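Here the complex is missing one protein chain, while the rest keep their positions.
Our next item is subunit A:
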Amino acid sequence: MLLDPGMDLTLRPMKYPHFFDRFKDAIKNTWTVEEVDLHSDLADLAKLSPAEQHLVSRLVAFFATGDTIVANNLVLNLYQHVNSPEGRLYLSRQLFEEAVHVQFYLNLLDTYVPDEQERFEAFAAVENIPSIARKAEFCFKWIDSVFDLRKLETKEHRRAFLLNVICFAACIEGLFFYGAFAYVYFLRSRGVLQGLASGTNWVFRDESMHMAFAFDVVDQVRAEEPDLFDATMEQQVRDMLAEAVECEVQFAADLLEQGVSGMSLGDMREYLQHVADRRLAALGIDPMYGSRNPFAFMELQDVQELSNFFERRVSAYQVGVTGTVSFDDDF
């Protein structure tokens, strides 16, 4: 069983080949911070209204610590208990990606916030910006909930662990980050902060995969031990998501407090509820809100991109291409 305590080292026969496939796919999408060109963003920042500048400064402050928290949970909790060498391969890869994200946002803040004092404050957002502190507390609560578990020996242990996985997949990567991405894509749909958007696009692509892997783990554990997911646990998941939505709405209230045309707090709440419903659906739980996605610019994220190469670096290429020279393949 996937959560059996121990340190499985044998890759053959492979028990969870789909974990290994995710590992291989992730490697094909390697990107580096140096590829993201932030040069046009600085000019854009100067053009933004004070309300939009406030939004951006709060947003990057959240990004400054968000991925670090995810990485910490991965090492401190996930890696320990997912007892599958191929699963741990994926988690190692995920850890690398989180590190790249941290580096990207570090680079972003260094670029966006030239004033040193302001920069220090942004990095200390968890302490001095209440709307971000509230989100961080939520994360810490769920890290702490399983931190003392060295071995998952009982059903209760495994439930606690699943809740942690679900929290990070559905609430943090799946809701907090999806909320943050919405602001970035809103700005991009207005033609500003392309650098932030192109880096975020790659971050988003990675985060989508992290979330999908975590849901794989949840599904696998449920398949192996179906009675784990009882009514109580379902209710705990609902409560957790409701709290996450609240956290994110109060963050939105802070970001949008000065009035941003095209992004109202009402629409943002509806969007977050819609995303939360989707996370529940992925876990097989009925929706809580029945909200619709009000943001048409998010639909743009669901279709293929085509960049004018004069303007943008195309993010669609793969690394790790295989094969040998041949002259009679179909094409």
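In this section, contacts are C-beta pairs under 8 Å (C-beta built on N, C-alpha and C of every residue); 3 or more make two chains touch, one makes a residue touch a chain; residues count from 1.
Simple rule for what comes next: contacts and distances are computed from a predicted model.
Peer 1: Quick one: the chain not pictured, UniProt calls it what, "Ribonucleoside-diphosphate reductase", "sn-glycerol-3-phosphate transport system permease protein UgpA", "NADH-quinone oxidoreductase subunit N" or "ABC transporter ATP-binding protein"?
Peer 2: Hidden chain identified via UniProt as "Ribonucleoside-diphosphate reductase".
Peer 1: Can you say which of A:Pro13, A:Pro50 or A:Gly191 touches the chain missing from this structure?
Peer 2: The one listed residue touching the chain not shown is A:Gly191.
Peer 1: Of A:Ser57, A:Asn73, A:Gln94 or A:Asn164, which sits in contact with the chain we cannot see?
Peer 2: The one listed residue touching the chain not shown is A:Ser57.
Peer 1: Extract the touching residues of subunit A with respect to the undisplayed chain.
Peer 2: 18, 21, 25-26, 28-32, 34-35, 37, 39-40, 57-58, 61, 118, 121-122, 128-131, 178, 185, 188-192, 194, 201, 204-205, 208-209, 211-212, 215-216, 219-220, 222-223, 226, 242, 245-246, 249-250, 252-254, 256-257, 259-267, 269, 274-275, 277-278, 281-282, 284-287, 290, 292-294, 296-319, 321-331
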